[in-house]
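Only a single protein chain was left out; the remaining protein chains are all shown in position.
Chain nomenclature is as follows: A, B, C, D, E, F and G, assigned in order of appearance, with residue numbering initiated at 1 for each chain independently.
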Amino acid sequence: MSTVTVRGTVVIDAEACKGCDLCIDACPPRVLEMTDHEVNTRGYRYPRLLAGCTGCQACAQICPDFVFQVYKYHTPLELAVNEGGES
Amino acid sequence: MSTVTVRGTVVIDAEACKGCDLCIDACPPRVLEMTDHEVNTRGYRYPRLLAGCTGCQACAQICPDFVFQVYKYHTPLELAVNEGGES
Amino acid sequence: MNSPLAGERELMLTGIGGQGVQLAAQVIAQGAIADGKEVLVFGSYGGMMRGGNTDSTVVISDQPIEAPPVLSATWSAILMHHQYWAPLRVLISDGGLVLVNTSVFEDQLDRDRYRVVEVPATDVATDLGNPLLAAMVMAGVYGRTSGLVSLDGLVEGMRRSVPPYRSQLIEANEAALAKGWEMAA
Amino acid sequence: MNSPLAGERELMLTGIGGQGVQLAAQVIAQGAIADGKEVLVFGSYGGMMRGGNTDSTVVISDQPIEAPPVLSATWSAILMHHQYWAPLRVLISDGGLVLVNTSVFEDQLDRDRYRVVEVPATDVATDLGNPLLAAMVMAGVYGRTSGLVSLDGLVEGMRRSVPPYRSQLIEANEAALAKGWEMAA
Amino acid sequence: MSDDRLFLSTDKPPAEPASLVDDFTPGLITQANHHLCPGCGEPIAIRAAMEAAEELALAERTVAVFGIGCYTAFAHNLDVEVVQALHGRAPSVATGIKRMLPEGFVVTFQGDGDMVNEGLQEVLHAAARGENITCLLLNNGVFGETGGQMTTTTTLGQRTKTSIEGRNPHQHGHPILLSDLTATMDGAAYVARCAVNNAGNVARTKRYITRAYESQMAGAGFSLVEILTMCPTGWFVDTLEGPEYLQNTLAPVHNIGELKTP
Amino acid sequence: MSDDRLFLSTDKPPAEPASLVDDFTPGLITQANHHLCPGCGEPIAIRAAMEAAEELALAERTVAVFGIGCYTAFAHNLDVEVVQALHGRAPSVATGIKRMLPEGFVVTFQGDGDMVNEGLQEVLHAAARGENITCLLLNNGVFGETGGQMTTTTTLGQRTKTSIEGRNPHQHGHPILLSDLTATMDGAAYVARCAVNNAGNVARTKRYITRAYESQMAGAGFSLVEILTMCPTGWFVDTLEGPEYLQNTLAPVHNIGELKTP
Amino acid sequence: MSERVLIEGSEAMARAAVAAGCRFFAGYPMTPFTELLEHMAGLLPEVDGVCMNAESELEAVGMAWGAATTGHLAATGSTGQGLSLMQESLSEITNARLPLVVFNMARGQGDYFQATRGGGHGDYRHIVLAPMDVPEAVELTQLAFDMAGQWRTPVMVLGDYYLAHTYQAVSVPSFDTAAPEVPNWALDGSTGGSGAAKIVSPLGGGVEGEEGFDLGAHYAACAAHIQAMATGVEPLIDAGFCEDAELVVAAYGSVGKFVRYACLRLRDAGHRVGYIRPITLWPFPSEAVHKAASGSAKAAVYEQNMGQMVDDVRLATMGTVPVEFIGGPSWDHSGFGIGPDINVPDISERILETMP
Partner (left out) sequence: MSERVLIEGSEAMARAAVAAGCRFFAGYPMTPFTELLEHMAGLLPEVDGVCMNAESELEAVGMAWGAATTGHLAATGSTGQGLSLMQESLSEITNARLPLVVFNMARGQGDYFQATRGGGHGDYRHIVLAPMDVPEAVELTQLAFDMAGQWRTPVMVLGDYYLAHTYQAVSVPSFDTAAPEVPNWALDGSTGGSGAAKIVSPLGGGVEGEEGFDLGAHYAACAAHIQAMATGVEPLIDAGFCEDAELVVAAYGSVGKFVRYACLRLRDAGHRVGYIRPITLWPFPSEAVHKAASGSAKAAVYEQNMGQMVDDVRLATMGTVPVEFIGGPSWDHSGFGIGPDINVPDISERILETMP
């Protein structure tokens, strides 16, 4: 366990996603990850958020389907995460 | 009176001429001169030849109406001319 | 006068993307040609980018086909999935033949209007090792039940329809056709 | 019924380039308008680059003009030169009026078919100081002989027709018109 | 190990005090839903163009002119006035509008098939005229809408439906570098090329578009921003390979950068 | 003093031994008589083009494609095979011919109105394709045939029927320098510009045309020779002022020289 | 009303256009359209209008299309080849419901079908007016702009070499330099950001994917509008002496003036011949033609082509009277459509030969 500074967050309109993966690479701290199996009603996988968002808007800017709403926290949060989580 | 070396000569199809004057300037030794008053049947003045043609073909190449036939003498001729002629 | 329409038999297939509907239509159509019949096929894929429905129309006859590419009634139907089948529902002729993929299909059928043949196609295909073979199973069942295409025809039709880069699937497809044929016995 | 054509009077002019044929047509036409009449003018310049012939058609009437722009008969003609006049020859109506520039014109006229008025226009114009005024002299003669345009009308028409950069010619033109008018007395 | 702890909730705005810095539907786009393919670069470019217009407060004086290609779907989704033109013909239509609305702001949206194939003459004549409009070229090197055939901007070696073995100069000729060509013309004031294949380039795209708009507002003459966009469908590649494919295929030939500034 | 002594007889070939070095009607022109204006530069350029073809022995494999302008009159006067195309469309027609007759020699004759106005796209696409044809542009900076209106090649300040006060960039835009533009394209192998306003330039014109032809014969790709021609009628100047007017008006902008060689 | 002046048809039409409110013109030179273009270039600046020397006809019609979307009266035009190039746009401008006046200064009368059936793709039609001479051209030019605005459609004024080059005395109304009113569908950018920005499109309005946007519905509306024009536009015709005519002869445009004149002369000579001159070519004045022809034993059509309007006359009369085609193309070396057969004696002879 450790803590991660979280400066921002996103709201994801999973239904609007077409599963293109562009946001994943675009996210500088790499805190977006596609679902493994879950799909939206149109059958597309969609991104989920890990701790560490900076609110940089890169995902929103590159997403062709306007799936993201991005917020910046007035004061950064510190979130506890399971470091092994990514494995 | 003096003599002029004449290396070539031209045949002029005066009827074909449209009186544009282009040949006059094009002739390096300046041995072409437009008629003053005489016109062809279409009403155009046309060029005449003074002694001194070199057979350089400049007139033929620039004439838009293909008025000239150019000859080169096998041996240059020497023609006597009236020097005051141009005045 | 013997109507030129008498010998025409229509088939409409419906399903969702990836179920092999277009391939099944091709296999049946090519099979009929291999059997020496006349055939017409018209596929409609929905809006290209809207994903989802896929259906196809096949007409088989011994004579040149009079039917236009869009049918307003069909003698038979293959229902791979229920999602987009509503428009087809009303087109099935009284006394027609309906093959339904019971592994997936979830809707009511007008069983009193036409003959329904239940085929657990996806389950059978999964048993054969690949759920994507469901449409081939259906084609096998259809050939025999309808009497329109022979098993040899279907196999030949399948060989003509499978693109070269998918040739490794030929054997499995053949097995699925045979399985369907057998099931229809 | 009184034919709407009754009041129409046609004029065709012919000459060679530089004789002022188009200007004369304009002066007569503008003059008629200044007099309150209806007018139609159609000029044909031959092929642009073939040089040479120039002719013009004018129709004058008290009523809206029924005649189309290409005439097949003309009540009157002004012949400035003989070179291209052949096509016009046959168009002159019996009993018509023909003004001929005798200073230049060298051909036969059918004097028994129509009235010929001989005008040594180029000579008169040269006497006036400029052979190019010949067409104006003709216009003056035409106005009076035909009875279609008044002298005031002609002068006004000339003023309207002369382009601004030629305005120094207005006086000479006026004199030529007046001279022609006088000659027609 | 379960994912439960790993992923944060993303279905509603945060409870903690926070400011919204980017909303789902970009400014001046009225409807986010569109039928373009997954991974298509065109919506990204259009978003950048509309955000730039919003930031310069151009909404109430803009007329956007659309060509015909996949992006045409957006003609009906914008909150600026739109004229739908024919394939290739947007620059002339934009010219007519601008001449009658000199205070208006006029921008065209065209693809490479539209602008560099069917309408090459239109855009070059508009540039030569120094027409005070902005043209945006969404260049994916293919006719996306008709299924991924070669266009005049397809790069050498690029595989398309009509150059299956890769574009080959002997059979298919050479690509036209539209921005480079336009930049040589006297009437062109601002010419730049960028791409939307990563977030940095998207930001740059918006910057270039902003400069082009500013150039039009200053009356400097013709401006063009060429935007390289992904077309995974027409390229027959996976959506996630689009950005890299763009980088390796289009970008080395259609070089990114400002080619001409006023 | 009388002129009698001064002027030599020019109504028949000389009596003294002499060789004919230039005949009235140039090679491969069947009929000298034409209706073009006095002092027009186009017949001079066409003469050069046909003489070059003759010297390279191309007559029996040439198909010439004509655009629409004053020069069109020559379509019927040549002793090479001719296809009359529409205004602006010669390069495509030439492409179809060349593709079906790869051993043939294909050349287009077009004016600036034809090639740079109506048909700008055609020539640029042909150049990009590296189409192995030769296009000849007779550039007089006006639509001669329709009466001397401004074209896209009219230079700034040049007076035409539609730019009476001189072409002004704000109202009329900037001239297109077609050869310069084409030279930037990868498919173009040979691009040169010259003029026919004096004998030296006529000779140079023929030289450039010869090189363009040679480039096509070598299969090098697209070749273009732009030839500045006098149009005294459309310029509203005296015929004898044509050459100098060309030198002062067109030549300073449309620079003479070879722009690209294979 | 200004004083009567003697002006060429081209100039008269240009003046009439500007007087009718035309504020934008774009064109590319081609005889006999060139003259009109040159006059527009001279006149439009006087009223702060814009005349573009477009680089081609495709670009000219595109520019005019753009200008039309701003709600200002716009016009373009050309001749033969140039009109052909514009067909794609004219079809779509019709579907975009934009007012536009198109001056088709044709060579001969071979383009009747193109004008009246729409040479472009699709099922569109637009209004076509064919003046016979300069005074009528002035009137119809005014009418064309009025109709274009009223019906939101292209209106073609179909002229020719004669019309362009004939001088007649006409009174052209003076120019109104007041800033014109623009209709409410017009674009000026101002609805941007409102959530309901306007769109002008041949594919219809509304939002893609939402109720408002429906291509099928738009095309149906376009078809309905064409029908509305077909029945709602007042068909214009000039006919004379038809009541007691044994033969009525139909013709249009400048050629119609030749035919009319021939008929007047033949009447003077006692022949019972009448004439019909359709002025709106689309909608075709079918009823009036039917009525005018109904009293006579025979109808004839004279047009300078292989027979085009004759179809419309036959469709109008539908076998109630035999319709003979007595025209034919007439060409001289110029290609301008002023061939040698267009003259009153030849026409009169054909008429007399056709008399029943």
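Here is the rule we go by: a contact is a pair of C-beta atoms (placed from the backbone, for glycine too) under 8 Å apart; a residue touches a chain by one contact, two chains touch by 3 or more.
Since we're looking at a predicted model, the values are computed, not measured.
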Over the full complex, note down every shown chain the hidden chain is touching. C, E, F, G
Of the residues G:165, G:314 or G:350, I need the one that contacts the missing chain. G:314
If the hidden chain were put back, which of G:114, G:201, G:254 or G:348 would touch it? G:114
What does the interface between chain E and the hidden chain look like in terms of residue numbers? 86-88, 117-118, 120, 143, 146-147, 149-150, 152, 161-162, 172
Absent chain, residues of chain G that touch it: 80-81, 83-85, 87-88, 91-92, 106-108, 110-111, 113-114, 117-124, 203, 214-216, 219-220, 223, 226-227, 305-306, 308, 311, 314-315, 318-320, 328-329, 331-335, 339
With the missing chain put back, which residues of chain F would touch it? List them for me. 28, 30-31, 33-35, 54, 58-63, 65, 73-86, 89, 91-101, 104-105, 121-122, 125
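As a convention for this text, only the chains that are shown with their structure count from here on.
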Have a look at F-G versus E-G and report the one with more C-beta pairs in contact. E-G
Compute the distance, rounded to whole Å, between the mean C-alpha positions of chain B and chain E. 64
Using mean CA coordinates as chain centres, what's the gap between chain B and chain C in Å? 91
The positions of chain G in contact with two or more other chains are 55-56
Send over the residues of chain C in touch with two or more other chains. none
